[in-house]
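Okay, here's the structure, questions in a sec.
All protein chains but one are shown at their positions in the complex.
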Amino acid sequence: MTTPFAPSAPLLSAHRLAYSRDDEPVFGPLDFSLRPGETVLVEGDNGSGKTTLLRVLAGMLPPGEGEIRFDGRPASRDSRNGRVLWLGHRLGMNESLSARENLDFLAGLYGQRDGASTASVMERVGIEAWLDEPLRTLSAGQKKRVGLARLLLLPGDIWLLDEPYANLDRHGIDLVNALIAAHCNTGGAALVTSHGAVRFADPNARHIHLDA
Amino acid sequence: MVTAVQPIANSTPVAPTTDQRSSGTLRACAALLRRDFTLAWRRRGELFLPLLYAVIVAALFPFALGPDPELLGRIAGGVLLVIVVLAMLPALESMFRSDLEDGTLEQWLLAPQPLALLALTRVIAHWLTTVLPLIIVMPLLGALLNLPVKVLPVLMLTLLLATPLLVLLGAVLSALAAGARRSGILVALMLLPLAVPVVIFAAGAIAAAQSGMPYVAPLTWLAAALVLAIVLAPLACAAALRIAVEA
Amino acid sequence: MSRSYLPHWMHWLGSPPNFYRFAGALRPWLIAAALVCAAIGLYGGLVLAPPDFRQGDAYRIIFIHVPSAWMSLFIYACMAVTGLVALVWRVKLAEVIAMECAPIGAAFTLITLATGSLWGRPMWGTWWTWGARLTSELVLFFLYLGVIGLYNAFEDRRRGARAASLLALVGIVNLPIVHYSVVWWNTLHQGSTVDWLHLSQSSIAPSMLWPLLVMTLATHLYFFASILGRARTGLLSLEGGKQWVRSLVTETSR
Partner (left out) sequence: MNPVRKRRLIVTLLILGAVAIATGLSVFALQRNMTYLYSPTEVDAGKAPTGGHPFRLGGIVKEGSVHHVPGTLTTDFVITDRFQNIPVTYTGILPDLFRVGQSTITTGTMVDGKFVATKVLAKHDATYMPPQVAQAIAKAKEENRIPKTAQGGGAP
């Protein structure tokens, strides 16, 4: 039914995509595409619409104008849901539950990547010791790592990461870069926002610059 | 600098196919139920509060009205019905709030499962954890208020039909108000008027049982409304949750 | 996105400045027509129409009660339809109209309940009874209040309008209940008097029917005039910083 992505069509593409809030343009119109193995870095100052762009791509906000395509087909809940993984300002996990309980729940919703397990992804992000602690006992950086572990556990191929470097130390930043690189090496793609304070590791990554 | 690039779990990420999705639907509902039960268990102290509230209010009536057993017995059915409705209200308000605040709803939205189905599952979990205990203590409260024994089964049956209906309605209103900054007691204020017809039919059944009359008709109306609500309320709920996440 | 499915004139009217001008031009005529109709209807109902064979003059409250009751349902339907348009196509004007319907509808519902109560006391012998018609009309009133309350609970008014529109759509199940309550259940409230399909077969004398119909027309005209005016104000406050509003202000202040 749904064929795996054709190599010719980009995983995700935007055509004349623009969004305005109360008729005040927030961003756009933008044209860009995201192909397998590609990372696009969205840069811009505070208030330039980076988060809004990602929320529009994730389908949480309706596109004001223009079009979003997945695998060359117009975006719909069916073409988007399950393959887009979203890591935003809000962790998307319950603080009273442990990382294991949260991740198991999300794996129940999204399915699980072949060969990945809750324990293995927690180990990969370096906080396996916190697997069964309630999230509220974790530091902000550790919580962010649990969020990263989610990306490794769930099977989506398009990562939309909003400020993934926030709250992370130097090692954490390297970890994010390494995870993105590994994801792209296996045919995935990532769209990453950053307000520019962090230098993205991959020199080949493309950049979208949003003006405030 | 970039550390050595490790392959992620030796696998390529592939979007799930439709077949995988439909088979995953049950698993997703089960996962949500398990999660909500775990959370409820972790906050089991909070679950006792509505119970305690119901017991205290029921205990207040003999004091307020005098301990005339005949008078108490006559009004017990209706009083218990109203106590259950009131005890349910506070929990309904926050049905989706914490999930909206910590971003879990965003994850629901992007999951490959229908949002309405997740909302329905949440309603079921909510009913099982917060309302079912109230129904279970009904015989105790009935005894406290001298409820005639023959009315008790009808009261239980009525509550089994009326409370899911109220939770479904409450879920829609709770989802609608979730995105509002100042919701306060808005959900209660919106739900109570809508609960009036439900209470009227439920009270009709109880009153009929009390006076030895057939009580099937009002229960059938409740059942009809419940059947409609089970299908329509989750759809409305899903639409409301999408608005809530737009913030 | 899917706006292109709307016909052209809707696009034109949906643009706030166009609507503002159109509504401003139409409104005085509607108000005048509503006043004329109300004057004729009230004169016909209170002076010309004969007293009822059983109720005497007390029945004359129907010339207010019945049109208000019809309006309470009609306005809710308007609110739900424009609310649906607001939800599906996200037309700003539809959001404004849906939200401005609610206070007018609530007012008509309140008038219906109050006049009914005034009539019920001498005729039925009670101010209020928990019959199906009265209860469902009361629920309608609370639905209006719920829409208003939900709308005002949001800081972002456009999101508030969409949430409240959804509530209005959910509440639409109440409309058939109000209308058919007197048929489905044995209530104290009487059944319908006016048979819209066969007006001449209505169980009301023609000399009483025509003022009722004229009053109905008057309330509709008043509603349209009122909603146009309210929508104009609503648009102005929503579009406060826009160029067209600025030029409007400079035009009028000159």
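Structural remarks
To keep things simple, chains are lettered A, B and C as they appear, and every chain counts its residues starting from 1.
Convention: a contact is a pair of C-beta atoms (placed from the backbone, for glycine too) under 8 Å apart; a residue touches a chain by one contact, two chains touch by 3 or more.
These numbers were taken from a predicted model, which means no experiment stands behind them.
Within the full complex, the chain left out of the display contacts the shown chains A, B, C. Although one chain is not drawn, the whole complex shows that of B:G45, B:G66 or B:G212 it is B:G212 that touches it. The missing chain, though absent from the display, is touched by one residue of B:L26, B:I56, B:I185 or B:A224; that residue is B:A224.
Against the chain not displayed here, subunit C makes contact via residues 50-55, 58-59, 62, 122-126, 129, 131-132, 184-188, 190-193, 195, 202-205, 207-208.
By the touch criterion stated above, the residues of subunit A touching the omitted chain are 1-2, 76, 78. In the full complex, the hidden chain is touched by subunit B at residues 18, 21, 114, 116, 204, 210-214, 216-218, 220-221, 223-225, 227-228, 230-232, 235.
Throughout what follows, only the chains that are shown with their structure count from here on.
Counted as hops between touching chains, the shortest connection from subunit A to subunit B is 1. Set against the C-alpha centre of subunit C, every other chain centre is closer than that of A.
The highest number of C-beta contact pairs joins the chains A-B. The mean-CA centres of subunit B and subunit C are about 33 angstrom from one another, to the nearest whole unit. Rounded to whole angstrom units, the spacing between the C-alpha centres of subunit A and subunit C is 47. For subunit A, residues touching at least two other chains: there are none.
For subunit B, residues touching at least two other chains, in rising order: 246. Contacts from subunit A toward subunit B in the complex involve residues 1-2, 4-5, 58-61, 78, 80-86, 88-97, 101, 104-111, 113-116, 120-121, 124, 152, 155-157, 174-175, 177-179, 181-183, 185-188, 201-202.
On the subunit B side of its complex with subunit C, the touching residues are 172-173, 176-177, 179-184, 186, 189-190, 193-194, 196-197, 200, 228, 236, 239-240, 243-244, 246-247. Listing the residues of subunit C that touch subunit A in their complex gives 1, 90, 158, 238-239, 242.
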